[in-house]
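Worksheet for the structure shown next.
The complex appears here without one of its protein chains, the remainder shown in place.
And now, subunit A:
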Amino acid sequence: MTGPAYRRTVTVFRQTLGPTTYTFDHLVDLMAKASPRRSGDELAGCAAETDAERAAAQWALADVPLDLFLTELLVPAETDDVTRLILEQHDAAAYRQISHLTVGGLRDWLLDTVTRDDAADRLTGIRWALTPEMVAAVSKLMRNQDLVTVARAVQVTTAFRTTVGLPGRLSTRLQPNHPTDDPRGITAATLDGLLLGAGDAVIGINPATDSPQAVSDLLHLLDDVRQRYEIPTQSCVLTHVTTSIGLIEAGAPVDLVFQSIAGTQGANEGFGVTLDLLREANEAARSLRRGTVGDNVMYLETGQGSVLSADAHRGTEGRPVDQQTLEARAYAVARDLDPFLINTVVGFIGPEYLYDGKQVVRAGLEDHFCAKLLGLQMGADVCYTNHTEADQDDMDVLLTLLAAARVGFVICVPGADDVMLGYQSLGFHDALYARDLFGTRPAPEFEEWLTRCGLMSESGRVLPVDPSTSVLRTLGAGA
């Protein structure tokens, strides 16, 4: 193939811990073995074999200069368009302010920065200086509190009909899924969420089928509800990007275009997408000009383990790349599209990638930190499946930590039970808890609507209204 030639170097890393000297043959191996323990890396065969090896790898990783990530590529540029995108995105001028740092030095720089008055500006200033691999590397050295405190200092706002990510705000996706896409059932769940103050990030349905007709019906259903009650929010039916493009051409009311994305070209092919296809979808949705306060139109989902699941996780010399680094690489794809929302589906992919509550919590904080540092409106599906060693207590921990880290939005379903996808996320009540705990409110446009409708008090409390006399009572009339 033609194109730029990328310099290849190979560095071998050594670290002595007590009587043992550990050797890491390549930066790919060092990154994997420095990762906090998780089942997906063990499944891929790249995890540290002992806790001591992991500690040694973290020690060695701390001394790696950031420069090395620009020359020693974890996934070859020749065969992977995500790597090429990462190199194209890199801002050499902005990078000069941190180019002297090691990975450990970057960790200290970040933690020092968050104590300064201009923290948000300084963190915005290095957004395009950092590559996903650098961000993944530094996260591996950081404790959970470090991931929280740095992510908290990063400000990212995006807008369509509401503005998400403003200080003092916590938004929610209202997810009214139904196993047969029954319009009455979806309407009932939507009503439930709206009465509990949810839906300011998006009202988003995972459809049971990818049939264009069914998706179109759902889009019209949500758009009618939005217009009838003049709700300042946006809707989305989470179907494949090609279906959304077809529906835009057919004149369906598409606010946000959804797509799952991942961190290698092969995994994206597994999702049936290319970078060009995603850009085409972005342009198509933007051309409709349906946003009122902003024109971010993409809604993306990611999650650790998706690349391994697609068997597209091998990098340089065929070495398996750890799942957290691959996840961070997906954020390069995301930020190419300037999305309205992106969220990690952290506990959804299953115990073969994140085994238990501890691993899910850690991964949720990593994903939020990495994506936000790279400039994305990163929310979370704080969730788990029934074959994962986790329960609602673990979700409480992750929600509380993410809210402390000023997450932009979280996904909520009625009673925390998604009856279509068969997993547990947060309930609408959980968002009320988090808002109360940190004194946050929904997006300003949506808050104004809730107040006007008598659903929220001036002090920001969602009121226990009688649904049969509320302004939304007619939503329940079709049952």
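The definition used in the following text is that a contact is a pair of C-beta atoms (placed from the backbone, for glycine too) under 8 Å apart; a residue touches a chain by one contact, two chains touch by 3 or more; residues count from 1.
Operating definition for what follows: contacts and distances are computed from a predicted model.
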{"item": "Among \"Transcriptional regulator\", \"Ethanolamine ammonia-lyase small subunit\", \"Manganese catalase family protein\" or \"ABC transporter permease subunit\", UniProt-listed name of the chain not shown", "value": "\"Ethanolamine ammonia-lyase small subunit\""}
{"item": "Among A:Val82, A:Val156, A:Leu191 or A:Val361, residue touching the chain not depicted", "value": "A:Leu191"}
{"item": "Residue in contact with the excluded chain [from A:Pro65, A:Gly272 or A:Gly454]", "value": "A:Gly272"}
{"item": "Contacting the left-out chain in the complete assembly, out of A:Asp117, A:Asp276 or A:Asp466", "value": "A:Asp466"}
{"item": "Residue in contact with the excluded chain [from A:Arg37, A:His90, A:Arg122 or A:His240]", "value": "A:His240"}
{"item": "Sites on subunit A contacted by the missing partner chain, in the whole complex", "value": "39, 43, 176, 178-180, 182, 184-189, 191-192, 208-214, 216, 240, 242-243, 245-247, 249-252, 269-272, 309-310, 350-352, 355, 385-387, 391-392, 413-424, 427, 429, 432-433, 436, 461-462, 464, 466-468, 476, 479"}
